[in-house]
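What follows is one structure encoded as structure tokens, with my remarks underneath.
Only one protein chain is missing from this complex, and each of the others stays in its spot.
Chain lettering (A and B) follows the sequence in which the chains are written, and residue indices restart at 1 in each chain.
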């Protein structure tokens, strides 16, 4: 392609739009189901389907451990996986800022291709719009996914039961910390990469080992703490966390220490919170530790009857203290 | 060995059977950590912890936020601030509100970073919101000194720095024992606190880890039972008797005392700091001719009484109803260190 940047003409629907689609998107997303028509025509799966949609607006769009393209696939695939659904099809809609480098767009599409392949999902439909300079920040992507729910699996944030063990599939807060550092607002340097990863194969391995799983949630925006509060509210149960058992990388701890932030509220993009009967917990953790993105899986607490709707931490001195409820914008606390 | 000692401090606290005692944690980070660690749950009934005025955000007067909003919206200045201040309500709006209206508000980790930002953006006028006590003031002075060395004309401070001695005097009698703010003492040393013993004021300098806090509380209880006014530095890892001479000199060279308003405590003579005449080119009030702002706070809010230990957050009518961390009315609910926020979030 001759143009080095995306122009308004690429979004006008004419020759240049087709060129952009052919040379960038089709080149990466090509598969037998990807349609040139108005809608993809697909065979209906046997069982129930799960469907989910998510918009991605990360700044910066490229960060250690991934980019907005990889994120846009992982986010939707992981949402499906949490319902026990094998991801089948994705659609993706791009809103691109006029002047966005073509080379970067290629890189984003490349990451999407690779991640979709790893997750075993096909991109079957897409849309491209170009917005004037300043109307969007680089590129925004929205993906929608459809998956087939595995037979005999039923998970929901409503199903946590007192006595369930709470498992997290790895160290927390890495994505949020990575983005914070990538924005370079605080002059902090640390070797932290995003945990962004497609987790269907991980969930599949767990469900192959046991179907007796009550809740699977991916801890994205708001982090593990927010997810735990959501589940406590939905299931009307209490949650008891053991502070010492929550895995946090030392670098993430260091960054949080400098800025007065709580790692439990930093975003993840490749971490699941799983709640299952205690009898299944050890087995699940063992399976998780064999999977590439959950080597540091750990049991971090349990579901209780006490204090429904709340998350209580067992602190380093063995006392019980409420985890503060998630607030608005994460603001560093210094003075 | 170390584990054994922690138990000992804890056992002293849990087993305290002396007379009723009111301990005021002056410092907001102490309030926050005591809640986070669940230390209140260890205290026998007759030990009462009161949260004091040592959260700079909480004692910053409403008019200061109004001044910052004025600078941002009327003067087009880029505001650099600690994250703590962004959501504090002003008379009309907070800095977050000003940001929605297009104000440039940048969150920084250090005043020195704000100076660097000004250096990198000569086309912008940059003002750093200098709040904080003795611990934080030297950082703002360093930033001004650096701006002078760099020859910057686009950097200034909106100063609301405060010093603790005046507050101690104002708080005399509101508690039996003060937990002194360890990081303030790291700068000032402990001589003032020692001399307060002669006036009958007891206190313990406390650190911030679980062990340091438990130790400080245990020391406070043991000494209190002896019945005489006392002072103990229970944070010797960081705090020395003389403090940081360099920091004291830096601040004395660049700033002078002035009267200042504390939210809740009113005007305390000589408890504020402002830049000396030779540094007034870096004083945002003078540079931008900021008009005097008499901030108005919500009359229902009892932050003032809370800060003096006169009432508990839950005694305030709007606590948890109109006033929550998501929609704060008073500063004590905004800052994570604020007594109201801590009560709301942890109980």
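Assorted remarks:
The rule is simple: contacts are C-beta pairs under 8 Å (C-beta built on N, C-alpha and C of every residue); 3 or more make two chains touch, one makes a residue touch a chain.
Assume contacts and distances are computed from a predicted model.
One subunit of the complex is not drawn; among "HypC/HybG/HupF family hydrogenase formation chaperone", "ABC transporter ATP-binding protein", "Spore germination protein KB" or "NADH-quinone oxidoreductase subunit A", its UniProt record names it "HypC/HybG/HupF family hydrogenase formation chaperone". Checked against the full complex, the one of B:133, B:155 or B:224 touching the unshown chain is B:133.
Residue in contact with the omitted chain (choice from B:150, B:191, B:246 or B:280): B:246. Among B:35, B:155 or B:208, only B:208 touches the chain that is left out of the view. Within the set B:28, B:90, B:203 or B:272, the residue that contacts the chain not displayed is B:28. Residues of subunit B that touch the chain left out of the display are 1-2, 5, 8-9, 27-29, 54-56, 82, 109-113, 132-133, 135-136, 138-139, 142, 181-184, 186-187, 207-209, 211-212, 215, 218-219, 222-223, 232-240, 244, 246-247, 250, 337.
Those residues of subunit A that touch the chain absent from the view are 186-191, 249-251, 253-255, 257-258, 260, 333-335.
As a working rule, only the chains that are shown with their structure count from here on.
Chain contact summary for the complex, subunit B toward subunit A: residues 6, 10, 35-39, 41-42, 56-57, 82-84, 86-87, 96, 106-110, 113, 131-132, 135-136, 210, 214, 325-326, 335-337, 345-347. On the subunit A side of its complex with subunit B, the touching residues are 185-188, 258-260, 313, 315-317, 319-322, 324-325, 327-329, 331-335.
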